[in-house]
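With one protein chain held back, the other chains of the complex are shown just where they sit.
All chains are identified by letter, namely A and B, in their written order; residue positions are counted from 1 within each chain.
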Amino acid sequence: MEAYLRPAVIFAMIFIVFNALIMASAVLVLAERKIMGFMQQRYGPYLVGPHGMLQPFADILKLLFKEELRPKGADRWLFTLAPVLAIVAAFTAFATVPFGAETTLFGLLDEPMKLGISDVNVGVLVVFAVTSMGVYGIVLAGWSSNSKYSLMGGLRASAQMISYELAYATALAAVVLLAGSLSLREVVDNQAGAWFGFIPRWYVFLQPLGFLIYMIAGVAETNRAPFDFPEAEQELVAGYNTEYSSVRFALFPQAEYINMVTMSAVATDLYLGGWHGVPFLTELGLGWLVFLAKVGVILFTYIWVRWTVPRYRYDQLMAFGWKWLFPASVINLLLTAALVLYFNG
Amino acid sequence: MIPLGHYLIVSALLFAIGTAGVFLRRNLITILLSIEIMLNAVNLSFVAFGRFKGDLDGQIITFFVMTVAAAEAAVGLALVIALFRHKESLNPDAFTSLKW
Partner (left out) sequence: MAETVTFYLLAGLAIVASVLVIGQRNPMYSVLLLIASFAALAGLYIQLDAYFVAVAQIIIYAGAIMVLFLFVVMLLNAPQEDAAEWDRLHPLRRPGVARFGATLAVLLVVQLVWALTRIAEYDAAVGGQAAGAAVGSVREMGRVLFQRHGFAFEATSILILVAMVGAVVLARKEGPDA
């Protein structure tokens, strides 16, 4: 019984996570437009379904029924490969993110099972590696469309992504210094407990600068405002996805939203204590609810920032990434290393 | 268990493929790519031997090889860009002005 139950549960978990990510991108489409609407003192989508709840489904249906175009000079294979690469990288990045404590499913399983699709002992690096593969989807989309707007958008987007990867990785390195391990699950478990009984032992309190750097780099990595110049409608038509339509187009914003979810999940795991923080829920095995709540807060912050702050110009963006964020990140790392050395021997 | 020799043969094949690419291709970028293939073959060899020996020296050397490969790719590509600006061609046979 146990021999069949475990693979079935693992399969169910993978299935749920996969569908949850797809649903999350749909929900985020709606959330973005609703929140944007409320911030602009209007209601946002209102007609489709109760209070506009079914808007994303209407959007997806519309996209599915559109005509699949391909420009004449576009490279046949690469034009289709690019969105596939983008979405595969987006999904794979979430595979190493743990989202819950070990659970025995209320006693059904003999051995506790970790909530998370896989737990590699170099998890932090794997997330970084796979998100740096996401650059290819955008670069190939830009190049294979055989159009000048796409090419410019693709080049700028990929240059931006690889520039902010530096600050991102250095902020990660500072957290790894604190935790002493590269496994995401261990980083989360190091954040259990509380000081003085009520301040949770999260790394955001030990590394405020690092958290800020990570969030900024995360926003830049996912090409979200204020760093979304590559897909700015006012400047570049639609940037790298100008020539795309229907399903191939739909995969790009979906990949972007899933990347957002992954960034938020990794930020929650690294800085906000993952599923720890609410003691009685963790004992009940419902830590993943806490996790989801924290991810939701960060996603709201993403959307909030997008509709509040104006967009960076491209050269300002690159200057900021190289001249301010990366040195700040290095200083953060050095400070963390010095303090860890001082306090731990 | 996979015998050590299998990994070494894969490494040898990759190295030979890279060498063939350097000999046979008339495009500077493909030549640089073939050099990267050769470096990777060597990396595989190092890691396999390191695992066979049981310690970490193989993996450490791999880091240095990767770093040198990155530096070499960067400088090589900068040279290719400079050459292309001069001659508008990526064919190494076009850069023969020093031949006597």
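Operating definition for what follows: a contact is a pair of C-beta atoms (placed from the backbone, for glycine too) under 8 Å apart; a residue touches a chain by one contact, two chains touch by 3 or more.
Given the structure is predicted, the values throughout are model-derived calculations rather than measurements.
Participant: What shown chains does the left-out chain touch?
Facilitator: A, B
Participant: With the missing chain put back, which residues of subunit B would touch it? List them for me.
Facilitator: Where subunit B meets the chain not shown: residues 1-10, 12-21, 23-27, 29-30, 32-34, 36-37, 40, 43-44, 47-48, 50-60, 62-64, 66-75, 77-82, 84-85, 89-91.
Participant: Taking the full complex into account, what residues of subunit A touch the chain not shown?
Facilitator: Against the left-out chain, subunit A lists 75, 77-78, 81, 120-122, 125-126, 128-130, 132-133, 135-136, 139-140, 143, 151, 155, 158-159, 162, 182.
The criterion applied here is as follows: only the chains that are shown with their structure count from here on.
Participant: In whole angstrom, how far does the Cα centroid of subunit A sit from the Cα centroid of subunit B?
Facilitator: For subunit A versus subunit B, the centre distance works out to 34 Å.
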